[in-house]
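Only a single protein chain was left out; the remaining protein chains are all shown in position.
Order of writing sets the labels: A and B. Residues in every chain begin at 1.
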Amino acid sequence: MRSPFRPDRPPNAAVLDDHKPLIRSLERRGLIRGGLSLGALVMLTGCDVRRPEAVEFALLAISRFNDGVQALLFDPNKLAPTYPASMILRPPKFNAYYDVMDVKPVNGATWRLEVSGLVTDKRAWTLSDLQALPQTSMVIKHICVEGWSYIGGWTGVPLRLFLERVGADLQAKYVAFKTADDYPSSIDMASALHPQTLLALKYGADTLADPFGYPMRLRTAVKLGYKNPKWITAIEVTNKYPGGYWEALGFPWFAGI
Amino acid sequence: MASPRLLFICGMLALAGAAHAQSKTPGGIPPPPGMSLAESAAMRFPQPVRVGDLIGREVLRPVESQDVLGRVRRVVRDANGQIMVVVDFGGFLGFDSRPIAVPVDAMVLVGQDMEIVAFTPKQLRQFPTFSPVGTADVADDAIIKVGLAKPSH
Partner (left out) sequence: MGGKLADRRSLMRVSMRHVKTKTLAVETPSVRTGRRLHPWPIRIMHWVNAVVMLIMITSGWGIYDDDVIIRGFHFGSSWRLGDWAAWSLNWHFAGMWFLVINGLIYLAYGFASGRFREKLLPIRPTEVVQTVIDTLHFKIAHQDITVYNAVQKLLYIIVILAGISQVITGMAIWKPVQFSELVWLLGGFQTARVLHFAGMAVIVGFLIVHVALTLLVPKTLWAMIAGGPRLKPSGHAKQSHVA
């Protein structure tokens, strides 16, 4: 089966030519694999590439080192603080790499969750299939890399349970996501297995609304907001570094809190 | 003819580009000239919110510095049945502010705050001071729909 992570159209060669040195340095860092997403390309053309390449290289190298330190600091048994349901912000705060007018709602009836990679069961899931799985709720603090935070409540399938159901190799390094809004994302397996990492289907007592990732988003209490993709369409378990939308633009990958 | 959404985005990115030099995808873009407030609010995926949860919220300007324009005092329905948000506008740290009525379609929810996206501070200063005559308070437990925007920076 063709990997859901290969882009539908190859990137515009002219744009890439202009930014070859930067892209080569990013590729060396292994940050871009399998082609740039369209969204990332749009951002790249507006990028200021006048910074010295050597400085960027050094900063990204230290960023990768920090990922390793964060992985060491991550305690898989440590739970994020939880809060009373009365503190849930309704509606939650919206964010994306575009403004809300550009949200592309997903048809829940025709939506399928594709599963691929190091798993034994590669069947696609419908929304009802997922709703039939055991659900967990949590009221936690969403923290954005920008600095703002709010308390939200999500209900969904623990990602660990889902990975076990599809016979995923739990020793694999990465769980990668593809979304309906061209926002690839990935997390480390340890965080994926954390009890407060959910494939969220509800916010509060209600089905996720369109701007907040309907029908399904990732919600993990141990990562910054940008590691929680919305409108998920595919999950892949892999040992090849999958990167992500913001990571391709220089943001740290591990991004654990 | 280009779709309204395309016009909305492209037209306003050009305008917003000058004001928001920092962000490549700024939030809180004003509606393009000619588009009604109701139309532009409808494109922002309005979400249900409890009126009581709006009271006291800070009302911000959709720019990186997030200037505080005022605070939500209450929500009313005007003589035409339109929902208006009464904002204690201007002044400094709460002193010398005056209430103005801003159509809810000119505003958005941003997390725990609100923003006014359809009017500049200069335009807001021209708004008449709010008079409750002919208006009716909307109850705290009432649910109204308000559009969203991504954070401004």
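FYI, contacts are C-beta pairs under 8 Å (C-beta built on N, C-alpha and C of every residue); 3 or more make two chains touch, one makes a residue touch a chain.
All values derive from a computational prediction rather than experimental measurement.
K.L.:
So which shown chains sit in contact with the chain we cannot see?
P.N.:
A, B
K.L.:
Considering the entire assembly, which residues of subunit B contact the chain that has been omitted?
P.N.:
Counting only subunit B, the missing chain is touched by 21-23, 58, 60, 64-68, 151, 153.
K.L.:
When the complex is taken as a whole, what residues of subunit A touch the one chain not shown?
P.N.:
Contacting residues on subunit A, toward the hidden partner: 48, 51, 56, 58-60, 62-63, 66, 70, 73-75, 78, 80-81, 141, 143-149, 221-222, 246, 249-252, 256-257.
Rule of thumb we're sticking to: only the chains that are shown with their structure count from here on.
K.L.:
What is the distance, in whole Å, between the centres of subunit A and subunit B, each centre taken as the mean of its C-alpha atoms?
P.N.:
Taking the mean C-alpha position of each chain, the two centres sit 31 Å apart.
K.L.:
What part of subunit B is in contact with subunit A in the complex they form?
P.N.:
5, 8-9, 24-29, 43-45, 47-50, 53, 109-112, 147-151, 153
K.L.:
For the complex, which residues does subunit A have touching subunit B?
P.N.:
Contacts found on subunit A: 43, 46, 89-103, 144, 146, 148, 150, 209-211.
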